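Data first, discussion second: the structure below is written as C-alpha coordinates.
Complex shown without one protein chain; remaining protein chains in place.
Showing subunit A:
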Amino acid sequence: MADFITLRSDEATQEPVVTLESFAGQSNATAVRIEPGEDARLLLGQLDRISLVEVNFPAYTDGRGYSAAQILRESGYTGELRAVGDVLIDQLAYMRRCGFDSFKPNAPLDDADVEAAFARYPDVYQKTIDGRTPIWAKRHEDA
(Lines give C-alpha, C1' and ligand atoms only; values in the text may rest on other atoms or scores of the structure.)
Protein backbone atom coordinates (compact mmCIF):
# COMPACT_ATOMS: atom_id res chain seq x y z
CA MET A 1 0.00 0.00 0.00
CA ALA A 2 1.25 3.45 -0.89
CA ASP A 3 0.54 6.64 1.02
CA PHE A 4 2.80 8.71 -1.21
CA ILE A 5 3.27 8.27 -4.94
CA THR A 6 5.70 10.24 -7.01
CA LEU A 7 6.41 10.23 -10.71
CA ARG A 8 9.39 12.52 -10.29
CA SER A 9 12.98 11.44 -10.25
CA ASP A 10 14.05 14.04 -7.70
CA GLU A 11 13.48 13.89 -3.96
CA ALA A 12 10.04 14.87 -2.74
CA THR A 13 10.06 18.37 -1.31
CA GLN A 14 10.02 18.42 2.45
CA GLU A 15 9.69 22.19 2.84
CA PRO A 16 6.91 23.45 5.09
CA VAL A 17 3.83 24.27 3.04
CA VAL A 18 2.15 27.62 3.55
CA THR A 19 -1.26 28.84 2.51
CA LEU A 20 -1.71 30.79 -0.69
CA GLU A 21 -2.68 33.81 1.36
CA SER A 22 0.51 33.88 3.42
CA PHE A 23 2.77 32.84 0.56
CA ALA A 24 3.04 36.28 -1.00
CA GLY A 25 4.20 37.77 2.30
CA GLN A 26 6.77 35.08 3.08
CA SER A 27 9.55 35.61 0.62
CA ASN A 28 11.52 32.59 1.90
CA ALA A 29 8.62 30.12 1.47
CA THR A 30 9.05 27.67 -1.41
CA ALA A 31 6.07 25.41 -0.92
CA VAL A 32 2.45 26.48 -1.15
CA ARG A 33 -0.95 24.86 -0.84
CA ILE A 34 -3.97 25.74 -2.95
CA GLU A 35 -7.50 25.12 -1.72
CA PRO A 36 -10.36 24.55 -4.18
CA GLY A 37 -11.75 28.07 -4.11
CA GLU A 38 -8.36 29.73 -4.58
CA ASP A 39 -7.01 31.17 -7.79
CA ALA A 40 -3.81 29.50 -8.95
CA ARG A 41 -3.09 32.53 -11.12
CA LEU A 42 -1.99 34.46 -8.04
CA LEU A 43 1.19 32.38 -8.15
CA LEU A 44 2.07 33.08 -11.75
CA GLY A 45 4.53 35.87 -11.05
CA GLN A 46 6.43 33.79 -8.49
CA LEU A 47 6.76 30.41 -10.11
CA ASP A 48 10.55 30.34 -10.12
CA ARG A 49 10.81 30.40 -6.35
CA ILE A 50 8.37 27.52 -5.86
CA SER A 51 9.50 23.92 -5.55
CA LEU A 52 6.17 22.44 -4.45
CA VAL A 53 2.53 23.26 -5.04
CA GLU A 54 0.08 21.14 -3.14
CA VAL A 55 -3.43 21.15 -4.51
CA ASN A 56 -5.98 20.03 -2.00
CA PHE A 57 -8.93 17.85 -2.96
CA PRO A 58 -11.14 17.81 0.15
CA ALA A 59 -13.61 15.71 -1.85
CA TYR A 60 -12.71 13.91 -5.07
CA THR A 61 -15.90 15.30 -6.62
CA ASP A 62 -14.55 18.83 -6.46
CA GLY A 63 -12.58 19.13 -9.68
CA ARG A 64 -11.36 22.70 -9.44
CA GLY A 65 -7.86 21.46 -8.67
CA TYR A 66 -7.55 19.99 -12.17
CA SER A 67 -7.83 23.45 -13.68
CA ALA A 68 -5.45 24.88 -11.11
CA ALA A 69 -2.87 22.28 -12.11
CA GLN A 70 -3.32 22.89 -15.82
CA ILE A 71 -2.98 26.63 -15.36
CA LEU A 72 0.29 26.27 -13.45
CA ARG A 73 1.80 23.87 -15.94
CA GLU A 74 0.64 25.85 -18.96
CA SER A 75 2.35 28.86 -17.42
CA GLY A 76 5.65 27.02 -17.23
CA TYR A 77 5.75 25.69 -13.68
CA THR A 78 8.11 22.71 -13.54
CA GLY A 79 8.36 22.04 -9.81
CA GLU A 80 6.54 19.35 -7.93
CA LEU A 81 2.75 19.44 -8.24
CA ARG A 82 1.15 17.31 -5.62
CA ALA A 83 -2.48 16.23 -5.31
CA VAL A 84 -3.45 15.75 -1.68
CA GLY A 85 -6.63 14.72 0.07
CA ASP A 86 -9.43 12.59 -1.30
CA VAL A 87 -7.30 11.18 -4.10
CA LEU A 88 -8.58 7.81 -5.30
CA ILE A 89 -7.37 5.26 -7.82
CA ASP A 90 -9.81 6.35 -10.46
CA GLN A 91 -8.67 9.96 -10.54
CA LEU A 92 -4.93 9.31 -10.80
CA ALA A 93 -4.66 9.12 -14.57
CA TYR A 94 -6.67 12.32 -15.09
CA MET A 95 -4.57 14.07 -12.48
CA ARG A 96 -1.37 13.06 -14.19
CA ARG A 97 -2.73 14.34 -17.49
CA CYS A 98 -3.32 17.73 -15.86
CA GLY A 99 0.26 17.90 -14.67
CA PHE A 100 0.28 16.39 -11.20
CA ASP A 101 3.43 14.43 -10.58
CA SER A 102 2.97 13.36 -6.98
CA PHE A 103 0.04 12.17 -4.92
CA LYS A 104 -0.62 12.06 -1.22
CA PRO A 105 -3.94 10.34 -0.72
CA ASN A 106 -5.81 10.37 2.60
CA ALA A 107 -6.19 6.62 2.38
CA PRO A 108 -3.25 4.53 1.14
CA LEU A 109 -3.68 3.04 -2.33
CA ASP A 110 -2.92 -0.47 -3.48
CA ASP A 111 0.28 -0.41 -5.56
CA ALA A 112 -1.05 -2.82 -8.15
CA ASP A 113 -4.23 -0.76 -8.52
CA VAL A 114 -2.14 2.37 -9.02
CA GLU A 115 -0.07 0.73 -11.69
CA ALA A 116 -3.15 -0.59 -13.45
CA ALA A 117 -4.82 2.82 -13.35
CA PHE A 118 -1.86 4.55 -15.00
CA ALA A 119 -1.60 1.87 -17.67
CA ARG A 120 -5.31 1.55 -18.44
CA TYR A 121 -5.86 3.77 -21.45
CA PRO A 122 -3.63 3.20 -24.44
CA ASP A 123 -4.13 6.70 -25.83
CA VAL A 124 -5.65 10.08 -25.22
CA TYR A 125 -8.11 12.22 -27.13
CA GLN A 126 -6.95 15.62 -25.94
CA LYS A 127 -3.79 17.58 -25.99
CA THR A 128 -2.78 18.64 -22.47
CA ILE A 129 0.45 19.73 -20.84
CA ASP A 130 1.48 16.12 -20.23
CA GLY A 131 2.90 16.12 -23.74
CA ARG A 132 1.23 12.90 -24.88
CA THR A 133 0.37 12.86 -28.55
CA PRO A 134 -3.40 12.90 -28.90
CA ILE A 135 -5.15 10.39 -31.13
CA TRP A 136 -6.04 13.09 -33.65
CA ALA A 137 -2.38 13.86 -34.16
CA LYS A 138 -1.30 10.20 -34.37
CA ARG A 139 -3.87 9.61 -37.07
CA HIS A 140 -2.16 12.08 -39.34
CA GLU A 141 1.45 11.47 -38.39
CA ASP A 142 2.30 9.29 -41.38
CA ALA A 143 0.41 11.39 -43.85
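Just so we're on the same page, a contact is a pair of C-beta atoms (placed from the backbone, for glycine too) under 8 Å apart; a residue touches a chain by one contact, two chains touch by 3 or more; residues count from 1.
Going forward, contacts and distances are computed from a predicted model.
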Completion exercise
Should one name the undisplayed chain from "ABC transporter ATP-binding protein", "Nitrite/sulfite reductase", "Nitrogenase protein alpha chain" or "Urease accessory protein UreF" using UniProt, the answer is "Nitrite/sulfite reductase"
Exercise for the section: Among A:D3, A:E21, A:D48 or A:E74, single out the residue that touches the unshown chain. Expected result: A:E74
Completion exercise
Of A:E21, A:D39 or A:D111, the residue touching the omitted chain is A:D39
Handout entry: Positions on subunit A where the hidden chain makes contact
Key = 36, 39, 59-64, 66-68, 70, 74, 88, 90-91, 93-95, 97-98, 116, 120-128, 134-140, 143
